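Here the complex is missing a single protein chain, while all its other protein chains stay put.
Read from first to last, the chains carry the letters A, B and C; within each, the first residue is number 1.
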Amino acid sequence: MSQGQYVALAYGVVLVFVLLWVAIIATKLVRLERETGELAEIARGRRADG
Amino acid sequence: MSALALYTADVVALARKDLKLELRARDTLPAMLLFVLSTLVVFHFALPAGTGDDAAFGLLWIAIVFTALLGLARAWAPEREGGALDGLVLAPCDRSAIWLGKTLATLAFLGAAELVALPAFALFFAPIDLVAVAGVVLASIGICAVGSLLAAMAAASRGREVILPLLFLPLAIPLVVGGVGAGISPEGATYLSFLALYDLVFAILAWATFEYVVTE
Amino acid sequence: MIAGEGLEKRYGRKRALRGVSFDLPRRGFLLVTGPNGSGKTTLLRLVAGLAAPTKGTLTVEGERGDLGYLGHESLLYRELTALENLDLYGRLYRVPERRERSGMLLERFGLWEVRADRVSTFSRGMTQRLALCRALLHDPALLVLDEPYTALDDDGAALLDSELAALTGERTILLSTHDPARVALLATHRLVLT
Partner (left out) sequence: MSSRNNLPLLAFSTAGLLGAAVVLALLVAPEDADQGVSQRIFYFHVPIALTAYLCFGLGAWKALRLLWVGGERRDLESYTWIHQGTIFGALTLITGSIWAKASWGVWWSWGSNQLVLFLVLFLFYCAYFMLRFSIEEGARRERICAVYALFGVALIPVSFFAIRLASDFIHPTVFTREGPQMTGTMFGAFLVCWAAITLLAYVMYRIELVGKRTDANLRELREVLS
């Protein structure tokens, strides 16, 4: 591999890491959304028969 | 009695308790002695014929580090059996005395193992000069000071046998560098002063933070 | 004096204690009762200072040296003898004439004959008696006893009864138990955990 390609590889790795991190945060967001949904469900149930 | 005298009395009482327990149960020290000897013998076969003394010296340090790990894994076992650590934590003495007592006791066991290991090493592999021995002594102090605290951390966690080496080895790297350097390099004195610096820094840090490891 | 206000303790996801408040004047005798898992042990560990409350405030008068704690575990070294255990704790608690006091306590709790035996050779009841000796060794102003009657035979229980009777009104006592009838007469305050 030429020098230029190594430079591209280095910056590419940094980009990949950040995107990976964004993906992990995305999965956490999805989980949080599901959990808040469940709690909202319980709350609605509670208010209905409250 | 002055506070210092009381503190020293506590440390001595705690260290003596560990020595008494060990002499009675005899489950850690003999294991360490045999372990360090058998490790050196295994190294003999592991080393190809032509390797120089330097490589052998590196292996001595692997033997010392893992023998220390063996001793540290059992360091807080007596306290765990009867829940005695809570008893010590409740006592009005300074909690760092618990750490210092344990460190001194572990140092005694490790020292005993080294008393066997160094002559055996000189016999099997290569001669050891005074600077090398000083390196072993200084590094052992660092190993026990840091190791006792890490062992207390490991004792509070679920996977305690597995977690201790993971916590200990990164912190042991500078000690191995200092120890090996003191043994094989012409500039032995630099390495000894580095080891002394390590001991000072980490002993003070362990002394100051031990209380937070055993209380809430 | 001990006062707890809205005490809560959580271990990971599980909540061991929720919204407990109580007030115990000096030399009072608080009897803590409640089903298994209601948090009795947790509350007593909080008072002893072995754990910190997750929420709420707890004020306990007196230093560590004035506290005698008896938990589910004996807090003893199993490979040390009865005397050696008491000697070690005697030193740490700066007990004057600790040998005489240890001897007297061992005598009182019927352990004098086995004073030189290792705790590992003791029965569960004998270990409990020795743990009581350890808790009383430094004559503490505050006694925190977590189900002290467990594993005690009739004689042992009678010994503890007389000991508690002697200390009531003299020391502050916190005692948790499943068999409240035994000490109901002595207790000045009660706390029921649910």
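Everything that follows uses one rule, which is that a residue touches a chain if its C-beta (ideal position, glycine included) is under 8 Å from a C-beta of that chain, and two chains touch if they have at least 3 such contacts.
Everything quoted here is computed from the prediction, not taken from an experiment.
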Omitted chain - touching chains that are shown: A, B, C
Given C:A51, C:L111 or C:L191, the one touching the chain that is not displayed: C:A51
Selected from B:P48, B:P127 or B:G159 as touching the chain missing from the view: B:G159
Hidden partner interface residues of subunit C, rising order: 10-13, 15, 51-52, 54
For subunit A, residues in touch with the removed chain: 3-4, 6-7, 9-11, 13-14, 17-18, 21, 25, 28-29, 32, 35-36, 39, 42-43, 46
On subunit B, residues whose C-beta touches the chain left out of the figure: 54, 146, 149, 153, 156-159, 163, 166-167, 169-171, 173-174, 177-178, 180-181, 184-187, 190-191, 194, 197-198, 201-202, 205, 209, 212-213, 215-216
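Everything below uses one rule, namely that only the chains that are shown with their structure count from here on.
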Separation of subunit B from subunit C, taking each centre as the mean of its C-alpha atoms, in whole Å: 36
Gap in Å, rounded to a whole number, between the CA centres of subunit B and subunit A: 44
Where subunit A and subunit C are represented by their mean Cα positions, the distance between them in whole Å: 50
Residue numbers of subunit C (touch at least two other chains): none
Residues of subunit B whose C-beta touches two or more other chains: none
Residues on subunit B engaged by subunit C in the complex (per definition of touch): 6, 9-10, 13-14, 17, 20-21, 24-25, 78, 81-84, 86-93, 215-216
Subunit B contact footprint on subunit C (complex, rising order): 48-52, 63-65, 67, 69, 71, 73-80, 84, 88-89, 91-94, 118-119, 134
